[in-house]
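This structure is in structure tokens; I'll ask about it shortly.
Every protein chain but one is kept in place in this view of the complex.
Just so it is clear, A and B label the chains in written order, and each chain counts residues from 1 on its own.
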Amino acid sequence: MMLLSIRDLVKHYGAGGFFRRSEPPVRAVDGVSFELERGETLALVGESGCGKSSIGRTILRLQEPTGGTAVFDGIDVFSLDRGALRQLRRRMQIIFQDPYSSLNPRMTVGAAVAEGIEIHRLARGPEVGRRVAALLEEVGLDPSYARGYPHEFSGGQRQRIGIARALAVEPSFIVCDEPVSALDVSVQAQVLNLLADLQRDRGLSYLFIAHDLAVVRQIARRVAVMYLGRIVEEGSTEALLSEPRHPYTAALLSAVPEPDPASGRRRIVLGGEPPSPSNPPSGCPFHPRCFHPAKSDRCRTERPVLRAVGKTFAACHYAESTPTQVPH
Amino acid sequence: MTRVLDVENLRVSFPDAGGRRFYPVDGVSFRLDRGKTLAIVGESGCGKSLTSLALLRLIPPPGRIDEGSRIRLEDTDLLALKSEDLRQVRGRRIGMIFQDPMTSLNPVFTVGNQIAEGILAHLPVSKTQARDRALQLLQEVGMPDAPARLDAYPHQLSGGMRQRVMIAIALAAEPDILVADEPTTALDVTVQAQILEVLDQLRARRGMAVLLITHDLGIVAGRADRVAVMYAGQFVEEASTSDLFALPSHPYTQGLFASVPRISGPVQRLAPIPGTVPPAAAWPSGCRFRPRCPKAFEKSHTEPPMLPVGPGHTMRCWLAEE
Partner (left out) sequence: MTPVGEALHRAWHTPRGRVSAGILVAIGLVGLFGPPYLPDPLAQPDILAGANLPPGPSHPFGTDQLSRDVLARVVTGARVSLAVAVLAVGLSMTLGAAVGLVAGYWGGGVDAVLMRLVDGALAVPRLFVLLLVLALWERIPVIALIVLIGATGWFGTSRLVRGEVLRLREEAYVSAAEALGARRRRIIFRHLLPNAMGPLLVAATLGVGDVILLEAGLSFLGLGVQPPAPSWGGMVFDARAVLVTAPWAGIFPGLAITLTVLAANLFGDALRDAVDARGR
């Protein structure tokens, strides 16, 4: 059985309610489905406004979904009451992008890491301190750091603390919401290695949200590319990167700056701007910026669905002939 | 090769809690040539942003540029200028764009107004002429639907558009040099590609010298002629881009390359540089990379100068003598 199964997930912001403003709702997530096996990493990739962060938070019910289902280990997450949800929270955790706001500046590191232990009464008295020390060591930090406050630590160290905090409740699934985007290159590598090691040692499953395809390639075996609230392409990382079938994937791939001046990759420079999720284009959401030579009226009127093409699943009417290079 | 800027032994100091001065920029030398891009690559805390601020003498007090530093813009000694002359240089000879377009624009003025302001400050033109010029600039930086955008407010524009406005403002007075401090870090990948493309075209068309500050080696690969790698307030390696990528010689540069995830080639476990970047108030003695360097040896306890590795390729490491 799949560890996590998401069906037709929908999350709209700002819709309805007596006290709400009268503006069109932001359709952050507009019908997303995917599955995650135990011990695997699925990456969600996209640019700002594509909805990837909203998915992570909605699965954990940090926000209530507008529609769809999420089944975690056979349990229907969205129908749980508060008490049962609290129990489930032990098994699903999250680490955040911004190391500077992910820790309460008024709490010591030890208190932050111990919070989950206290909430779920996993230990008492001196045992709590022992667990905290063990967790800090596991993420590569000196246990004496427990007495310090977040502002004494660097971005990379704070991310590790956040990871230790998530691990404290012994989850089997962690949503990694752009955990390395705000870190320096060499620190990024340390944290990525740590995440990979933890996955191996604890059998963790990750939903890895990112915008950097090179990072994704390093850590995820499968990847789903998102655009404007939908998945536009999905498949194994190797397949998707070697033979992208959706034009947006090809453009993303081409835009990744590669430290190799002689790589000879031709650049696809997308025109236009990332669109607004409160006012999506009709038909295929990508059509205003699409450079596919076969682009037609059908793209403006009919929304493509995900279907198997080549080695991946892509939502494009002309996916069979997507160019990976554009005569520029 | 027409040299347009010459920086020698630039040192910037700040006082620490006890009042003693420390040097986040500690002896940086480089030159900028017309029509060429020099990239300074480094991680946070290496001093690259302060270096770019120093060129325009924008170091915030209590920091200051030290005696013994030299910055020459063609024949002008920038460090000796009085404030009015300095104001003439800022914008007119050297233009600057900053990292975060969200906070660099004034929210209460239209973008057209802000660009025109840059023009009017330096060029003897009328307001109408300035407005026309602003429109031209917006088109030149590739702003979609430029006539409509001229009267837009910053909050109505996306990140990529705002960055284009920043570039237009920087170019308003036709500078010879453009300093771009992490111009694409806050932008999406596809927008990043657009902006870099714009910068490249502008450089070629106008023959400007570009100083590109970044932490991203990938950006450098396609867009810079020469690269300087910065660590702990100093350049540790300098070469043409192709030479640097073909033969990264300084152990820090090699460490950076080994820790970057790749989009092609085999997927291997990343090899991060152990330890962390030292704080500016406490640079290590001797070679500053020594505590983290896998190749450190006895001589590393003495601070190395920049030594030649090949033609036009230097590094701050005693291993160059091997």
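FYI, contacts are C-beta pairs under 8 Å (C-beta built on N, C-alpha and C of every residue); 3 or more make two chains touch, one makes a residue touch a chain.
What you see is a predicted model; the values in this text were computed from it and never measured.
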Completion exercise
Shown chains contacted by the missing chain are A
Handout entry: Per the touch definition above, residue among A:Phe34, A:Phe72 or A:Phe96 touching the missing chain
Key = A:Phe96
Problem - Option from A:Arg7, A:Arg38 or A:Arg57 whose C-beta touches the chain left out - result: A:Arg57
Exercise for the section: Among A:Arg27, A:Lys52, A:Arg165 or A:His246, choose the residue that contacts the chain missing from this document, as touch is defined above. Expected result: A:Arg165
Practice task
Write the list of chain A residues that the hidden chain touches.
Solution key: 17-19, 57, 60, 62, 85-87, 89-90, 92-94, 96-98, 101-107, 112, 115-116, 119-120, 151, 162, 165-166, 169
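Keep in mind that, in the parts below, only the chains that are shown with their structure count from here on.
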Problem - Inter-centroid spacing, chain B versus chain A (mean Cα positions, whole Å) - result: 31
Exercise for the section: Could you please specify the touching residues of chain A with respect to chain B in the complex? Expected result: 47-48, 154, 156, 184-190, 192-193, 196, 211-215, 217-218, 241, 251-263, 267, 269-274
Fill in the blank from the handout: chain B residues touching chain A in their complex are 43-44, 144, 158-161, 188-194, 197, 215-222, 241-242, 245, 255-257, 259-264, 267, 269-273, 276-277
